[in-house]
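Right, one structure below, let's go through it.
Of the protein chains in this complex, all but one are displayed in their positions.
Per-chain residue numbering starts at 1, and chain names A and B are given in the order in which the chains are listed.
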Amino acid sequence: MNWLRTFFRRNGTPLAIFLLCSVLFWMFMMIILPQLFMVDFSLRANVPPPQWGTDTHSYTLEHYKYIVYGSSTSTDQFNTLDMGVFLRTLVAAIFVTLIDLILCYPIAYYLAHVARGGWGRLMVLSLIVPFWINEILRAFSFKVLFGTTGIINNFLVGIGFLDQPYDFIRNDIALWAGLTYAYILLMIFPIYNSVESLDRNQIDAARDLGSPWWRIHWRVVIPHAKPGISSGCTMVFMLTAGALAAPSILGGPSSLWFTQIIYQGFNQASNWARGSAYAIILLLTCIVFVLVVMKVFKVRLGEIAR
Amino acid sequence: MTSDHIRKMFTLLFVAGFFLFLFGPLITMGLTAFNSSEFPRVTPWECFTVEWFDVLRQDQRLMQGIKTSFFIGIGVVFVAVPLGLAGALLLTQVPDRTRPWYYTILISPILVPGVVLGISTLIFWDRMGQMFFGDSVFYNGYFLTILGQSTFISAYTMLIFIARLQRFDPALEEAALDLGATHVQTFRKVLLPFLKPAIGSAAVLAFLASFENYNTTVFTVVSEATLTTVLVSKVRYGINPSISALAVVIILITLIGACYYELVKRRELRAIDNAKRVAGGGASVVQRRFFAEPAAWLILLVFVVGLGTAFVAGTTGVDECKVEVKEQKRVQTEARIKALNERRAKEEASAENDSVSPAEPRTRAKGTENFNSIFQKDNLEGQMDSSKSDESSDKPARKGTENFNSMFDQGNLQGEESEAETRPEPEPKSRKGTENFNNIFDPGNLNQPDAK
Partner (left out) sequence: MSADVELKNVWVRFGDFVAARDVDLHIGEGEFFTILGPSGCGKTTLLRAVSGFLEPSDGQVLIGGRDMAGIGPNRRPTALIFQNLALFPLMSVWENITFALEVRGVNRADRRKRATELLELIALPDQGDKMVGELSGGQRQRVAIARALAAEPDVLLLDEPLSALDLKLRQHMRSELRAIQQRVGITFIYITHDQGEALTMSDHIAVMREGVIEQVSDGTTLYDDPGSSFVASFVGENNYFRGTVVDTDVSYTTLDTPSGRFRGRTSKNQSLRKGDDAFVFIRPESIKFDSGLDNSLQARVRNQEFEGNFWQVFLDVEGENKGLKLSTVNDGRHHENISGDTVSVGFNADLAVVLPAGPLAAE
């Protein structure tokens, strides 16, 4: 109450009301309550909308059991398909995150501390262009690239490396490359920003003290870039694991992405409850990843989300 | 010294490779927009054309999607910018102990997958409607999408405002109050002008983020269709170079935007520099000459290429070229069909001799039937619209060698999507593929062994 009085005094009534209403609406009606409702929904039986909130809309764990055991009419003991998809999505997302990190760290360092002047700035600026191109168009460009008559196959066949065009899409190579590509800028920008804020004198000092280049990175640059690295990793992981467009465009026939199962629950199977349950599993996965990153890099959440 | 050289070379190669990885796909895609080939590709190059831009313009669904996206984007700007601003302004004022919670909650949507945000928004408002009105009053694509997207876009705008506010001196607000201004006057005359650049960037960012969002939108959009949802269904079922043309347009807009941003930034830098010089009497640090900058050359290059393109497009006879290419292809195709028939005859002969092979493909054929259908869909989209040929007639006869053939055909057919209707040879295409075509909302087209 005391706080509220000070708050109104400090901001004046009109502004105070605007601030409180906006933030409360955002916080409760857009963030907290929708999530809670989703959790609630996922714990209830799948009944048609008119029966929502009635007795038939009872609490159950069936949707969470489903991912482990599958349908009761199925003969399989476990739902290997959904669990397999989940695991593959998880592994692929981690893998894509690592590749992006390995690719981006040297580039970020190069842009921040090696390339100087106009060209350096041009390179940084040019990164904005692919960044603002739609995720879907980026995936599309990989479909063009990796198609059976795509430029890569034509080249490989042309130089005689392959005698038949290779089906990159079916073998998921296009998907992996596309995902690596899709969110790479969300890795490079945070790292670039944090590396750039490092005082060049620190690097020079380390070099002056006879430190080899890898040790300079290990002991000076990487610790400084930690918030950027953790931020980049979290974003790339979250976006890759939660990607929906790229897998549906680039995914081969045998590769289903976890988000696609969720999507099916909403659009094909008309089982919103199961879709919600799966979405919560995805959400929990991302939360765990964030917590792991926070633990490993010893950073605060505020440093990750920037 | 030599090891230093090697390292330098390696670094440059790595950087060049990285930028090739970054821009190669975009450039390739951009080029396909100018090739007359029905299927987006660069090689073989057929005819230079700008007709795909016309196709793009006449694409009603896409244009409608862009319109919807535009309105949603505007809506998001009007929701996310005030919310982000309020969130940032309140951040400094909440009690110290609650601040970490406050921040964590408001920032969390950034770290939550868009899919989850879309679903939770959909469910929440649907149930709110049910609970309070006994009706799906909130079940509206615009309403849900604007709210769903704003959930996380507001967090982005909040971050922009927080960054700007960190450089705000709270004494300015106190000074205004002390001089007799009301709180509203202070907000309007002191804080808002200070935040103006941040409001601008937040609005642009919010609009762009909304415009290109798919994951959240696809759940909340209900019966509407935005640019992204239209694009995904387009790209998945039947691609043609008009999508490349769209990409070219977007790339150009982005380039112009980036250049404009750079110019504005330079002007700001120069203004600050001038002010400093007046006050301190130092020399100008920022270069004044525009053309000393590589960025300027890039702009020039884009401009020249654009002009050249327009010129070439205006002078070259696209139609003549097309006829030529078509004729060439016809000759090629005939030759290939001949070769194909010979080869098939030979294979069938050998298959009869082989006792194992007919049995094996048959068993496998069942298991991989789904595979094939999708397999073909993915590779033959170009034909989707044009090929109405009845392929079932030949199918039973080919059953035994289906796997062989499909692989073989594929290699062959890829080059000829545009001539699908002229090809006498039937395609090994299952009904499944066309069914899927109708069902846009089938992600991955994989039939799960799902007992629903």
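Operating definition for what follows: a contact is a pair of C-beta atoms (placed from the backbone, for glycine too) under 8 Å apart; a residue touches a chain by one contact, two chains touch by 3 or more.
Computed from a predicted model, the values in this text were never measured in an experiment.
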Omitted chain's touching partners, listed by label: B
Going by the contact rule already stated, which one of B:Asp54, B:Glu174, B:Glu268 or B:Glu327 would touch the omitted chain in the full complex? B:Glu174
From B:Lys8, B:Arg61, B:Lys189 or B:Lys346, the answer for touching the chain not displayed is B:Lys189
I need the residue numbers on subunit B that touch the omitted chain, in ascending order. 169, 171-172, 174-183, 185, 189-190, 193-194, 272, 275, 278-279
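Keep this in mind: only the chains that are shown with their structure count from here on.
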Taking each chain's centre as the mean of its CA atoms, subunit A sits from subunit B at a distance in Å of 16
Residues of subunit A that touch subunit B when the two form their complex: 3, 7, 10-15, 18-20, 22-23, 25-27, 29-35, 37-38, 41, 49, 52-53, 70-71, 73-74, 81, 103, 106-107, 110, 114-115, 118-119, 121-123, 125-130, 132-145, 147-151, 154, 164-165, 167, 169-170, 181, 184, 234-235, 238-239, 241-245, 247-249, 251-257, 259-260, 262-264, 266-269, 271-272, 275-276, 279-280, 282-283, 286, 290, 301-302, 304-306
Listed in rising order, subunit B residues that touch subunit A in their complex are 11, 14-15, 18-19, 21-26, 28-29, 32, 39-43, 82-83, 86-87, 89-90, 93, 95, 100, 103-117, 119-127, 130-131, 136, 147, 150-151, 154-155, 159, 182-184, 186-187, 208, 212, 214-215, 218-219, 227-228, 231-232, 235-236, 239, 243-244, 246-247, 250-251, 254-255, 257-258, 261-262, 292-295, 298, 370-371, 374-375, 378-379, 407, 410-411, 414-415, 441-446, 448-452
